[in-house]
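All protein chains but one are shown at their positions in the complex.
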Amino acid sequence: MKAYGSGLRTTLGAGALALALVLHPTAPDAAEPPIKIGAVLSVTGGASFLGDPEKKVLELFVDRINKDGGVKGRKLQLTVYDDGGAADKAASFTKRLIDSDGVDIIIGGTTTATTMAAVPLAEKAEIPFISLAGAVVIVEPVKKWVFKTPHTDRLAAEKVFADVKKRGLSKVALISEDAGFGKSGHDQSVLVAKDFGIEIVADEVYSPKDSDVTAQLTRLRNAPGVQAVFNFGFGQGPAIVTRNYQQLGITLPLYQSHGVASKEYIKLAGPASEGVRLPASGLVIADQLPAADPQKAVVTTFKKTYEDTYRMEASAFAGHAYDGLLIALAAIDRAGGTDKVKVRDEIEKTANFVGTGGVVTMSAKDHMGLTPDAFHMVEVRKGDWALLD
Amino acid sequence: MTSTFLQFLFSGLTLGAIYALAGLGFSIIYNASHVINFAQGEFLMIGAMATVSLVGLGLPLELAIPLAVAIAAAVGVALARFAVVPAGDASVVTVIIITIGASILLRGVAQVVWDKEFHALPAFSGTVPISVLGATMLPQSLWVMGVSLAAILALGWFFGRTMAGKAMLAVSYSRLGAQLVGVPIRRVLLTSFALSAGLGAIGGIVVAPITFTSYEAGVMLGLKGFSAAVLGGLGNGLGAVLGGLVVGIAEAMSAGYLSSAYKDATAFVIILVVLFFLPNGLLGHKGSERV
Partner (left out) sequence: MTSDVHASAAPARRGGLARALLRPRTGGLGLLALVIALLPLALPNAYAYDVAINAGLNAIVCVGLNLLIGYAGQISLGHAAFFGLGAYASGILTTRYGWPAPGALAAGAVLVGVLAFAVARPVLRLKGHYLAMATLGLGVIISIVLNTESWITGGPDGLMLDDLTVLGWTLAGDHTWYGIVGVTLLLTVWLALNLIDSPVGRALRALHGTEIGAQVVGVDTAHYKVLAFVVSAVIAAVAGSLFAHYAGMITPGKAGFMKSVELVTMVVFGGMASTFGAIVGAVSLTVLPQLLVAFEDYESIVLGLIMIGTMVFMRRGLFVTLLDLAKSWRRS
């Protein structure tokens, strides 16, 4: 009951504040209400290695921006809830952000499932919502109030198949995780394979917490004509796939998705990861980007700021949260306030925004704004990424 | 063909040995209290995570492992001392809920003390696969099997030959009876938690080079271990190992020959069928119910 009591108090408090503003229309800047940013992230649970850095990024940069005076003279106020990776909790917390906390914009939905649970609520409440999850379904078909910063799984599949084709290969075996990210990636891979003249000759799955996948890999190896293997998943699974791949002595080219584009993957998979190729954003290979690359300055600064504060590698997922926050604040700045309709329109007008994930240009038809160029093909060499294109 | 089958079998043996090690700890606490300890998986996680962080501090593996096992055993004793013993004669279900609370607590502590990343331990004897008739297995799998075997032998000796072990069994048969003949119930409980936590930690450490570890690793290991222990027959160490192997081989064969999406389901179907014909598990005793 206590929660409701305090909720009531906040409501009353907000009411009193609104009243004060009406009574003193020329109130000084200090009395300006803060810009309320809400986030629902999977800080714990199976996707915590995505949600935890996302939370850290939001906290770090909201704090920094506030120290620099905020946006349009207004301070930022960040509220983060942890959904533990559960879709229904994400829905509840989104309601809490909208109804109880009265936020101006929502960032988050670490996974596709948690995002999709929040989407109908944001649409109904007409509140701008920037998702940090991967799947295409979030922005296709376009939803008026919903945007996203990470590359889609379709872009990743296209990048990988383009590389497979470049090597003169055409018969690919898929092995994917049977949870949200892997399943969606798998479906998109099957969908776009035809466009590249690629034939899927085998198709296996594993659970995110499986300890051994040699049985599935043995089946892939025995598939007739197989020329390359593509694994879609994140977390520990792909590292186990990679190790088992080496254990079985399979020498076909192995591709991973952007879901493992962090040094952590190389560390876990060890020497078995040598030669593995995957699509990665500019952030992952910040130091290798040519100086002329438009992203060079942004990713280098972000990486340094994050890593100096938290003493851990800035993953691509951390970058997605950074991009989301900056796109939101830029839109609020251009809109001249937190009017939700204006902010939404301004997010849609985001053009040539240089983020950690790539150069973003959105439109009424594209609520992500990234092109396949946002990905670089990298290969693991001597325990580090080597830039291929 | 043979090599394919053999590869599935090796995969199953690797998985099975992991589940067996996770399952063994359940039987010790069950023997002393008839309680299923839902925090058992967390003991495995603590062992592995503590080893990772001690190695990270620069300790050699040979020193980090015993230290980590000691830490886990201490956590086990603390759990028994501050949560299980004070519950006194509460019903078994109540104590099970206490262990569920403990598992949430331990995961919470682990994510604060350590982090939310995945970690790998180096394999004990390298990662050069052992090849048999075209199928391969990692040396670490042999370590897991060897440690399971050693653990069953040690437990058999403990429950069959030592006073402490016999006292534990006596308590499991009749708490009051044991108390009347002078068995210190409290000490038996503390010992059983220390033992199963220590054994769990060893298991967690030996499997970590294969499965990796994180603050949440105990959830899966606990579930599979529980399945292994029940399938084998609760309170029977050999049963837990047998149960683990059956579950592991069922999963691998199913992934290999049927469908990788339904491999876990296949394992549970087998468990259900076995329990249908052997209601006390593969090696469980037909217990007489107290009236």
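Order of writing sets the chain letters: A and B. Residues in each chain are counted from 1.
We take it that contacts are C-beta pairs under 8 Å (C-beta built on N, C-alpha and C of every residue); 3 or more make two chains touch, one makes a residue touch a chain.
These figures come from a predicted structure and were not determined experimentally.
Engineer: Among the options B:I46, B:A102 or B:A120, which residue touches the chain absent from this view?
Structural biologist: B:A102
Engineer: Looking at A:A39, A:V71 or A:A87, which residue reaches the missing chain?
Structural biologist: A:A87
Engineer: Can you list, in ascending order, the subunit A residues touching the missing chain?
Structural biologist: 1-5, 7-8, 11, 44, 81-82, 85-88, 91-92, 95-96, 98-100, 112-113, 116-117, 120, 135, 137, 178-180, 183-184
Engineer: What subunit B residues would touch the chain not displayed?
Structural biologist: Output for subunit B: 30, 36, 38, 83, 86-88, 90-95, 97-98, 100-109, 111-112, 219, 223, 226-227, 230-231, 234, 261-262, 264-265, 268-269, 271-272, 275-276, 279-281, 289-291.
Everything that follows uses one rule, which is that only the chains that are shown with their structure count from here on.
Engineer: I'd like to verify one number: the distance from the centre of subunit A to the centre of subunit B, where each centre is the average of its C-alpha atoms, in whole angstrom.
Structural biologist: Comparing mean C-alpha positions, subunit B is 36 Å from subunit A.
Engineer: Hey, which residues of subunit B end up touching subunit A in the complex?
Structural biologist: Subunit B residues touching subunit A: 4, 7-8, 10-12, 14-15, 18, 111, 115-120, 127, 129, 136-138, 207, 210-212, 214, 216, 219-220, 252-253, 255-256, 260-261, 263-264.
Engineer: Looking at the complex, which residues from subunit A come into contact with subunit B?
Structural biologist: Interface residues on the subunit A side: 43-46, 48-49, 52, 178, 204-207, 209, 211-216, 218-219, 222, 235-236, 239-240, 243, 246-249, 264, 267-268, 270-272, 312.
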